[in-house]
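Report on one structure; see the data block that follows.
One protein chain omitted, others in place.
Should a chain be cited, it is by its letter among A, B and C, assigned in written order, with residues numbered from 1 in that chain.
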Amino acid sequence: MTMTTHDLAGFVAQANEAVQQEEQRLNAADAKLGDGDTGSMLRRVLAAMAKVDVAGAAGLSEAAMALAQAAMKETGSSLGTLVATAAMTFAKEAKAAGNRIEADDMGRVVSAMCDAVASRGRAATGDKTVIDSLDAIARALSAGPATLAGAERAARDALDAFRALPCKVGRARMFPEKSTGADDPGMLAIALLLAQGPRAEA
Amino acid sequence: MTMTTHDLAGFVAQANEAVQQEEQRLNAADAKLGDGDTGSMLRRVLAAMAKVDVAGAAGLSEAAMALAQAAMKETGSSLGTLVATAAMTFAKEAKAAGNRIEADDMGRVVSAMCDAVASRGRAATGDKTVIDSLDAIARALSAGPATLAGAERAARDALDAFRALPCKVGRARMFPEKSTGADDPGMLAIALLLAQGPRAEA
Amino acid sequence: MKKLLNDPSAYVEEMLAGLVAAHPELTLGGESGRCVALAEPARSGKVGIATGGGSGHLPLFTGYVGQGLVDACAIGNVFEGPGAQSCIDAIRAANGGAGVLCLYGNYGGDRMNFDMACEMAGMEDIACETVLGADDVASAVPESAEKRRGVAGIVLLYKAAGAAAEEGRDLAGVAKAARKAGAATRSIGVALSPCRVPTADAPNFEIGADEMEMGMGIHGEPGIWRAPLAAADTVADEMLDRLLAELSPGRGSRVVPLVNGLGATPLEELFILYRRVAERLADAGITPVSPLVGNFVTSMEMAGASLSLMVLDDELEALIKAPASCPFWRVAA
Partner (left out) sequence: MKKLLNDPSAYVEEMLAGLVAAHPELTLGGESGRCVALAEPARSGKVGIATGGGSGHLPLFTGYVGQGLVDACAIGNVFEGPGAQSCIDAIRAANGGAGVLCLYGNYGGDRMNFDMACEMAGMEDIACETVLGADDVASAVPESAEKRRGVAGIVLLYKAAGAAAEEGRDLAGVAKAARKAGAATRSIGVALSPCRVPTADAPNFEIGADEMEMGMGIHGEPGIWRAPLAAADTVADEMLDRLLAELSPGRGSRVVPLVNGLGATPLEELFILYRRVAERLADAGITPVSPLVGNFVTSMEMAGASLSLMVLDDELEALIKAPASCPFWRVAA
């Protein structure tokens, strides 16, 4: 199945709806060791992205690029900037693929997004950040079947697996004893926003 | 009966005890239209005055002058400065009288204190301030008998008489409708501190 | 309203010790030990300017001791006037032989103590003039303007008088400039939250979680009205309207606007207020000159702001723009 700008629009709309439910939960996760703004920031960023006329864009790449720009205009926060980075990488991949992304391409695409986020964030897998979620999702999609449900499961499993580990980036690394046992707010965000997403095949 | 430095020391000690009881009541009276510090300021000033070795002074005038200086060192607030002014005037009167003040002199002495306070405060009788209390006390003492009980009664009567009138100095004059019916904190202070004073003849 | 302090009764002494340690150009002294002056003694032949007031309002009063501003400052306890001894100390320190202008806010205790000090100064043959800051329109009706309290506008009076003294005017001339500056200046404040005096164990007043009080005094004395907290533009309009109504500057006038923070209000919010003030002045055809936005006169950690306007003529504009510098304010040459 080929991904369309409508699929992308639907994905953003679902994530936008989900974040409205989960805002406070995400803020609370961030407040434990960070500044407590993950949920409110993501809510604002997704609202801005949801305002983009994604479905009306000329192609997947243009649509994703417009989403990246909307996110970047809205915030300069870490996670918001990484969301924009991921969207921009999707746009690049779509452009390289002549605006045709198949379900089977998604493993490779998410892997490229993961690399770009790691390089922008100067962090690596194992640091307990969104990078570990993206890495897990990329691996699950590559192994197949490449479905949103599979991505969601991978994000949840990564969240569960990393919960017991200490965080290694940002201010949270100062408190390994406190971060151990707690969810990373960015990883939690990916799991929650995918969970509420459309169950259709990506 | 001739006034001694012991009488003066006793008077200060009694007023100091009284103000510890009445601090909050005086603050509350001032808080209605002023800055709410009359009680706390007077408590500090009287504590400083009570530390002066009044009974050991060479004479009444020296004792009163030391009291005035202690008050002046402690505060530059309106009422505190007027207390110092009154004490200094007492010192001047005592000096002029060769350090002998009789009960029958007290009407004249308080009248001089009242004039000095009015001139320092640039206010007049009828403004609803300590001037009106001093004026009432001076008149009562002059009419005789010149007792502390008479002074106290005069201070109380003045307080009662002025309650229904509007205040004409300080910030309180901005709110004639609010000051009408309320006690002036300075007048209240005189009434309360005299009330707890020694009942012996002045 | 938690405080970083040691002994509440040592608050002023320790503050002064830190102030002069951080500012070696200032010196603390006088018989009272409560007088801050320029370390370099007052220039001989220049009219001196002495000020003073209670503590708890920094940068006011002490912070304006500097070149082209004030020469010496008498320091009282928190929210209490300075004692007469510190007032005479300040007058002596400011005296360069050409007389001293006592320029301070119109508060009972301050006035009484400076009056006493001026009487003492007279006995020492130091000529004194007194000008009172009385810019707070909320503290008395226009008909009894002489009874008004002084608030943030005094900073502009310091500037005008300081420049006049620096120019070499005589005592009468400096006092005249200060009076003219005072006549051209009005202020009004709005309080959002109380503050706590170090020796007290409770805030100095109570105010509802969604209330503000227009015209409240800087010690927490009741103002003109209390109302639900309004939008910044509404607050700015209300303050501006009252000042314009009294000063009635015509189209083409030039005014110094001063948006002052009372302590805990972020600078960001003072700029939001100023944005509206500037807009409104432009609409009225009034030109803002040397605008000031910041914490110039505070009430400890009180939240809120005040607005002052000074209407300029050529003389006042030159005085306001003359070079000056002190720890907390500077006008470049």
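Criterion: contacts are C-beta pairs under 8 Å (C-beta built on N, C-alpha and C of every residue); 3 or more make two chains touch, one makes a residue touch a chain.
All values derive from a computational prediction rather than experimental measurement.
Although it is left out of the displayed model, the omitted chain contacts the following shown chains in the full complex: A, C. The omitted chain makes contact with just one of the residues C:E40, C:D125, C:E146 or C:E268: C:E268. Only one residue in the set A:L26, A:A50, A:M72 or A:C114 touches the chain that does not appear here, and it is A:M72. From the set C:A94, C:A121 or C:V293, the residue in touch with the chain omitted from the display is C:V293, counting the whole complex.
Looking at A:G107, A:G121, A:G150 or A:P185, the residue that reaches the missing chain in the full complex is A:G121.
One chain is missing from the display, and on chain C it is touched by residues 1-6, 11, 14-19, 21-22, 55-56, 58-59, 63, 192-193, 209-210, 212, 229, 231-233, 235, 259, 263-276, 278, 288, 291-295, 298, 300-301, 303-305, 325, 328, 330, 332.
As for the chain not pictured, it touches chain A at residues 31-37, 40-41, 72-78, 80-82, 85, 120-122, 169-171, 173-175, 178.
The working rule: only the chains that are shown with their structure count from here on.
With chains as nodes and touching pairs as edges, the resulting graph is of another kind, matching none of line, ring, star or complete. The multi-chain contact residues of chain A, meaning those touching 2 or more other chains, do not exist; every residue touches at most one other chain.
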